[in-house]
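Note that one protein chain is taken out, while the other chains of the complex remain in position.
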Amino acid sequence: MTLGIVIVSHVAGLAAGVKTLVEQGAADVAITTAGGTDEGEIGTSVAKINAAIESNTADEVLAFYDLGSAKMNLSMAIEMSPKPVHLYDVALVEGAYTAGALLQAGVDLATVQEQLSQLKIK
Amino acid sequence: MTLGIVIVSHVAGLAAGVKTLVEQGAADVAITTAGGTDEGEIGTSVAKINAAIESNTADEVLAFYDLGSAKMNLSMAIEMSPKPVHLYDVALVEGAYTAGALLQAGVDLATVQEQLSQLKIK
Amino acid sequence: MLTVETIAQWMNGWTKDIKANKGYLNELDSVIGDGDHGSNLARGADAIEAALLTAPDDVPSTFKAVAMAIVSKVGGASGALYGTAFLEMYKESQRTTDMVKILDKAMKAMEKRGDSKPGEKTMLDVWEPVVKAAKRGNVTPIVIDDAVESTKDMKATKGRASYVGEKSIGHLDPGAVSSGYLFHNLFEVGLVG
Partner (left out) sequence: MLTVETIAQWMNGWTKDIKANKGYLNELDSVIGDGDHGSNLARGADAIEAALLTAPDDVPSTFKAVAMAIVSKVGGASGALYGTAFLEMYKESQRTTDMVKILDKAMKAMEKRGDSKPGEKTMLDVWEPVVKAAKRGNVTPIVIDDAVESTKDMKATKGRASYVGEKSIGHLDPGAVSSGYLFHNLFEVGLVG
């Protein structure tokens, strides 16, 4: 079973930027993003989130988001997705970086979650 | 005395994306960014951070960063800056958004800091 | 009676109100949020109108068409919440034609989606008293307006307005206002009373 990361943000550039940052410490972890609305405006899109989950090559994904409205669209996408998605109410950038570094180092999901629990702020 | 926001990230797009997100809830707050190295690579630049602090039209700024190495370059820039800079070890995106929304609503620095203290994760 | 036609009438009234008040909703949202509630819903309103141009087959498909239009076009918290509400109406309307039961289920789904309950200065502060009144059969325009107005003195603890805390007091919640439009139109087509 492989674990990947999905980044959801209201802003496409923010989501892409987090991916770039996390990749530095997680070269072999599959990371996909969903940023902005379908029209490229600020907001989130269930369709884009679905695509980020499905196109992620990992078997299961850890999902991170910026603000509460992104979480709601993420939770809608999760209900529609056949792939297991773990959703974390943690700091977006720091949480995703932590998860990426730990997955790259080969630790298991339980250990990742334990570390993430210290970044819970939402 | 006006208060502004400075965003420092290893990735230029991430810094710009945070600014875009925060601006949504803080249309009248001065926000400047420093992302990437002088060569446009991943990393941070004291010169860019200095420029972000100086070019910010506010009298004092609240600074947010992504990872520890950005904090070190930020602290070097702060030592060189004549402008007062408040540095927060909080979640980057969520901290900057919180500060922006509160400054937009006209609250004072002490109240902003009290809210930010709940987002301390570094 | 709950039919494809009455739902379409309801929706047409709502989308007209949203579009007519797009600037006002944005303004309300710009005070305690990010200023896009009107624009978000106006995109959704266009999509709803387009989706209902050709009449759906039955009541559940009508709700589903509305839900899909909202989910794919609105983009903000309100898109997820109204989208969830209409998706739940789609599901529940396969079991019953009792609008009050359908509304009650929709509201519960919204509360779950938003991890929220009445009193947090959101659209739920309109849904809760109106659905309660609908159960007793005494929905009136005044009941709806009072519910919208009640959000003014509340302190937001959910959504973007929660970031400004105390400063949210004294301003109407934009989502409460748009839900007010929703229920005024529902009342006018006679689906609650």
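Note that the chains take the letters A, B and C in the order they are written out, and that residue 1 is the start of every chain.
Everything below uses one rule, namely that a contact is a pair of C-beta atoms (placed from the backbone, for glycine too) under 8 Å apart; a residue touches a chain by one contact, two chains touch by 3 or more.
Note that this is a predicted model, so its numbers are computed, not measured.
Although it is left out of the displayed model, the omitted chain contacts the following shown chains in the full complex: A, B. Of the candidate positions B:9, B:24 or B:44, contact with the unshown chain belongs to B:44. Across A:7, A:49 or A:102, the residue that sits in touch with the chain not pictured is A:102. Contacts to the hidden chain, counted on chain A, fall at residues 24-25, 27, 97-98, 101-102, 104-107, 115. Residue positions on chain B in contact with the hidden chain: 37-39, 41-47, 67-69, 72-73, 75-76, in rising order.
The rule is simple: only the chains that are shown with their structure count from here on.
For this pair, chain A with chain C, the centres built from the Cα atoms lie 29 Å apart.
Taken residue by residue, chain B touches two or more other chains at 24, 97, whereas all remaining positions touch fewer.
Of all residues in chain C, those that touch two or more other chains are 34, 36, 160.
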